[in-house]
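One protein chain omitted, others in place.
Each chain gets a letter, A, B, C, D and E, in the order it is written, and its residues are counted from 1.
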Amino acid sequence: MAKLITLGEILIEFNALSLGPLRHVNYFEKHVAGSEANYCVAFIKQGNECGIIAKVGDDEFGYNAIEWLRGQGVDVSHMKIDSSAPTGIFFIQRHYPVPFKSESIYYRKGSAGSKLSPEDVDEEYVKSADLVHSSGITLAISSTAKEAVYKAFEIASNRSFDTNIRLKLWSAEEAKREILKLLSKFHLKFLITDTDDSKIILGESDPDKAAKAFSDYAEIIVMKLGPKGAIVYYDGKKYYSSGYQVPVEDVTGAGDALGGTFLSLYYKGFEIEKALDYAIVASTLNVMIRGDQENLPTTKDIETFLREMKK
Amino acid sequence: MAKLITLGEILIEFNALSLGPLRHVNYFEKHVAGSEANYCVAFIKQGNECGIIAKVGDDEFGYNAIEWLRGQGVDVSHMKIDSSAPTGIFFIQRHYPVPFKSESIYYRKGSAGSKLSPEDVDEEYVKSADLVHSSGITLAISSTAKEAVYKAFEIASNRSFDTNIRLKLWSAEEAKREILKLLSKFHLKFLITDTDDSKIILGESDPDKAAKAFSDYAEIIVMKLGPKGAIVYYDGKKYYSSGYQVPVEDVTGAGDALGGTFLSLYYKGFEIEKALDYAIVASTLNVMIRGDQENLPTTKDIETFLREMKK
Amino acid sequence: MAKLITLGEILIEFNALSLGPLRHVNYFEKHVAGSEANYCVAFIKQGNECGIIAKVGDDEFGYNAIEWLRGQGVDVSHMKIDSSAPTGIFFIQRHYPVPFKSESIYYRKGSAGSKLSPEDVDEEYVKSADLVHSSGITLAISSTAKEAVYKAFEIASNRSFDTNIRLKLWSAEEAKREILKLLSKFHLKFLITDTDDSKIILGESDPDKAAKAFSDYAEIIVMKLGPKGAIVYYDGKKYYSSGYQVPVEDVTGAGDALGGTFLSLYYKGFEIEKALDYAIVASTLNVMIRGDQENLPTTKDIETFLREMKK
Amino acid sequence: MAKLITLGEILIEFNALSLGPLRHVNYFEKHVAGSEANYCVAFIKQGNECGIIAKVGDDEFGYNAIEWLRGQGVDVSHMKIDSSAPTGIFFIQRHYPVPFKSESIYYRKGSAGSKLSPEDVDEEYVKSADLVHSSGITLAISSTAKEAVYKAFEIASNRSFDTNIRLKLWSAEEAKREILKLLSKFHLKFLITDTDDSKIILGESDPDKAAKAFSDYAEIIVMKLGPKGAIVYYDGKKYYSSGYQVPVEDVTGAGDALGGTFLSLYYKGFEIEKALDYAIVASTLNVMIRGDQENLPTTKDIETFLREMKK
Amino acid sequence: MAKLITLGEILIEFNALSLGPLRHVNYFEKHVAGSEANYCVAFIKQGNECGIIAKVGDDEFGYNAIEWLRGQGVDVSHMKIDSSAPTGIFFIQRHYPVPFKSESIYYRKGSAGSKLSPEDVDEEYVKSADLVHSSGITLAISSTAKEAVYKAFEIASNRSFDTNIRLKLWSAEEAKREILKLLSKFHLKFLITDTDDSKIILGESDPDKAAKAFSDYAEIIVMKLGPKGAIVYYDGKKYYSSGYQVPVEDVTGAGDALGGTFLSLYYKGFEIEKALDYAIVASTLNVMIRGDQENLPTTKDIETFLREMKK
Partner (left out) sequence: MAKLITLGEILIEFNALSLGPLRHVNYFEKHVAGSEANYCVAFIKQGNECGIIAKVGDDEFGYNAIEWLRGQGVDVSHMKIDSSAPTGIFFIQRHYPVPFKSESIYYRKGSAGSKLSPEDVDEEYVKSADLVHSSGITLAISSTAKEAVYKAFEIASNRSFDTNIRLKLWSAEEAKREILKLLSKFHLKFLITDTDDSKIILGESDPDKAAKAFSDYAEIIVMKLGPKGAIVYYDGKKYYSSGYQVPVEDVTGAGDALGGTFLSLYYKGFEIEKALDYAIVASTLNVMIRGDQENLPTTKDIETFLREMKK
């Protein structure tokens, strides 16, 4: 059983119960979210282990995060409670103004999660992991959080990074500068990204060209293509797995589902192609519900999907 | 006005309000269901009569079943209350792990419905019917229920049977053996089945070949093809009616909607082809909602659908 | 900033929370609706002004209409309260018996809205408008309401009319006679219609032929084609803008969204073709929710849609 | 088993899901209601029979009424469908502006129910009843409905009448005149009323004095006192049964629950005092839910209540 | 018609749909709130005018606030949009850990509302008011907001102040110091407070003693006593009005309902005692629902309440 450790901010998500501009939405549904927490649960669902290094506030939403993740099997022993700041939250506006897309409205500035710092990174704990993962979001939320990622990556034997650029958290310029800086410093085993992020980081939105440029920094590159599926680049090879047509409830977290599932199956010894085919299923199921973690499938569920959908 | 009598178990259905694995579903919606009850209501909606021979528990769910079906126009004079066992129930998990499919989780073992036995079959009552219908489910739930079907089929002038194999109730081997035994004993006027069931019973999933094999046992064979529509075989002829693309809420009961509507329109004197075209509409509307009976259309509603959808 | 004044009945809408025949719908969601109110809000959303001449009852639903529309920025100074009759209401049955269509069940006979009469039409107020708009519905609800439209159109410098034939309010013959009478009397700047209405009024459902016939009465003709989009005819030219494939919650009000948005962008100085492309977006977003006004987009929202959907 | 026949209007009720003025209520819950229908179901719940003479529209709400009441065991063979008018409906505003009270907003003017007329009263059918019941509401909704009551009362061997004055349907003067006229013409076996109605009809709100005055017209008088309970007057005697303190969801229909249960238990041979004690329980349970008929208890349920609440 | 101007922060409220600790609450209901906005709407409901000086973010929640308040009749001409910060929000936890009480969890630090500053206070606008009102909350949210209050109070002919101490926004010491400083500088026409706040400000929780001490600073003092009612002190006199026993949904905003209603009726020329009796009703209705403004009654509604509740 492989072990993943992720670093990031866990957020409480308030998902609009009805579509359209939030001013006209009267009811919201609460979920636990945050990219690195999503990765963690997806990783666990394939039969591996995951722990998360993160901070939450000393409030109901913070305890909500801990209890939910512990319930999902996440090792929460390195989640800390910071009583000086509230747990970060966000709202999701769905299918408006763009059908099939969602928009996040954050209340996370100065949150407990952004107080994550190098002191929270326990060296022995990080060393115990087969893989250490973080994302562009963690780089963006605070300089101490960024430093925590640097410290963890320094210690880690294997590193995974999802570019996950959120332009509400930093500018395209900052994102480009900071991500390239990280990539230059640490060679990655896995880079998960998409064409929008590639355009920002490399000025290149063609998947093949972007992947070629990224290959200096990472061994395996997963290029997400939204509803169209994803491509994985490795050993000079390329494999494309297409997406499925399903009703879209909320696309938030679909990329994390794909990434976390792919990493976990890789460590389960799956062929890279098969791991991607399976990961696409996790991502597909994810967009059919509100909530980022509730529809993350087990390996067995993915196999049932594949058998019945006869892709 | 033709009269149908069905034998089977009426169940209370708890349908998941949200998609995904039931562990994460917090709210459930109650409906009255059960294949033979669904057939009955579909039959009535086309302007004919239907009575059901069934048992429910002496509990709120049992009275729920009686009141609802009486409200829908079903003759409930031969529904009995068995105070020794509870009314059977089931839960529906929707679109997970396979999009567009539903899964049933039964709490029906030892239920009042399974106590159905030959004593519950009133000879005079059965003789009053133009057609007597049951399904593989009734054969599977208990040996007394199976005997009740045998008794009713013995008396009936015309018989209809829906294979409806549920592998949570019996094994494929049992299903095959028992259904073939029934078919060998009683010639059917109508056999309603699908390619999955044909594969189990005959080892043949090609619709035409399966229908040919079934034609020894039944006069008219309706082969359901899921979202693709259905084929009817009769008099050495074959007619295919295709399905419609609509949003799928829950597919449970779609086959019963098709079967019950087809039988009823046949007795209304419709051409077989037209009866199937109409029955497909009933089945289409059925998958658009939770609940098996609420969207069963009248003949007039089907005609409005056909006129507006300009198939 | 251009000013539109509309005349019509504001209704309270009770939209079925679940699909299917209303007898089985247990919950209803309240919204403010009414074709001319919808036009008004769509007009405002593009940065122009709108006032409505209408009557509501001295009841909770009447005050609901006033408060909601005032909130949306509508000039409600010419809405009057008529304590002799209730505010009109209607129920919406969705996707049954025809998928992707909705049916309205009115409780508006003798409503306060139908008491609208020429005395409610303030000459100075009407003169202050760049455009005066009404619809076939207002002609149909009462003879005094019809006279109010005549009075307003007499005063107006520019007139807009949406044929909006509702066969639950009058017969096809009456609709034809009254609409042709109005068209013969007042030359319109804008006529908004569809092929069903054209068939009733002109006996012609071919869009081009119908538009040609209508061109005697109106300068610019918008021919709505439902999910397929719309065509605009002007200056002897024709421009077709196609629709988008999105999940349909309720189509009620889609035509008003298209019409109101088109008119407003025209007055904003948009090219007619661009105005129609944008109006199609308003109509598309409208069908994705229950409620007629909550998803009406601003110009900026439409542009985000167009950029992201890369039509 | 005694048989009751009632004459009146069946309404579809839209009950506010949240408290407060309806303009701010967004969701409504549908129920079948109408005083005489409520009486009927309460009567049946104690093990007797009831039929209703009424008209509904040829619409979803009309069929809703028929199916629901048939499900509840009501003899609906004398309910007629009138396709010239809609089924009457009403909305309920709860706990505002007066806590623990509800307000009804009717849309029933010209409804199918108000088309009830003497032709709908089948002489043989009425003769088959042990008791014929109607209310002030039926007198108020139309002159033909009033005449239907007269015709039925003429035929009936025993008559019951609930004064049920609704000042939204007629003035206090009309109510007084018409009710006194009816009372003068037909001697009643049962008169059900309350102190507000007594004040209007007799100018007397003291229960004892009012009952004394009413005793010229009726054998048994039930005087409802709201949450305080009720008094029954008969044979020169008087019995007071006090109410119970329970959470109030909606008081609509509480009086009907009391009346219908009392009548039925009287015919079951209960002592009048005991019948009233039991009827108070029915009324108590009724105010704990939205909906007028769903909480009507069986005799056995009442006994469980009495045993556990140890009044 | 008197005019009130209030200064404060408008918040979007997310009220827990179910009781208990928020970690276990899955659904939240959105409302517009904020003490000074509540005062404003309560003031308007009695037939006077109110405008609010406030800032909201350039986001859906900001527009929500503007549209809702405009709909309620508030003069929003001096509400400004600040695109540098989000609209403040808060969550409400109900009946836990203390039954009949609510707890607010704020996400308002650095909000647009806290950017309110003296530049936002238009001198001419403030002069047009008969009364200017603010609260301890506005003093607490930022120093610029506090300065805005000082500027407005400087200009105002008459001042009203609600102490409204929120210990999540400042310490008891700060609250005491800042409120006393304000009181020392500006003589108030109205001071609204309660015994908890009196304890903090004066070290005195006995209502009479506290009122005596406050009488140096204010002409009329309203001392709120929670469910027990309130006392008004003026001209050396004292009047106590008791509360009503009603089911408590959420007490948030009850004090604002009382204060705003009292002020408005004072300006309507009501005797002070009667104004308080009426204000208690507004406060009583307010606790029966979620949301701070939806149940604010008109004068007529209050009179219906008083007539029916026969206090």
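As a working rule, contacts are C-beta pairs under 8 Å (C-beta built on N, C-alpha and C of every residue); 3 or more make two chains touch, one makes a residue touch a chain.
Being a predicted model, the structure only gives us computed values, none of them experimental.
In the full assembly, the chain not pictured is in contact with A, B, D, E, by the touch criterion defined above.
The omitted chain makes contact with just one of the residues B:34, B:86, B:99 or B:255: B:86. Although one chain is not displayed, its contacts with subunit D can still be listed: residues 244, 246-247, 249, 284-285, 288-291, 294-295, 297, 301-302, 304-305, 308-309. One chain is missing from the display, and on subunit B it is touched by residues 14, 17, 21-23, 25-30, 59-61, 63-64, 67, 86, 89, 93, 105, 107, 109-110. Residues of subunit A in touch with the missing chain: 67-68, 70-73.
Quick note on the criterion: only the chains that are shown with their structure count from here on.
Of all chains in the assembly, those touching subunit C and also subunit D are B, E.
For the pair subunit A and subunit C, the distance between mean C-alpha positions equals 45 Å.
Subunit D has its Cα centroid 41 Å from the Cα centroid of subunit B. Distance between chain centres (mean CA atoms), subunit A to subunit D: 61 Å. Shared interface positions of subunit E, defined as residues touching 2 or more other chains, are 26, 67.
Chain-to-chain contact here is organised irregularly, matching neither a line nor a ring nor a star, and falling short of all pairs touching.
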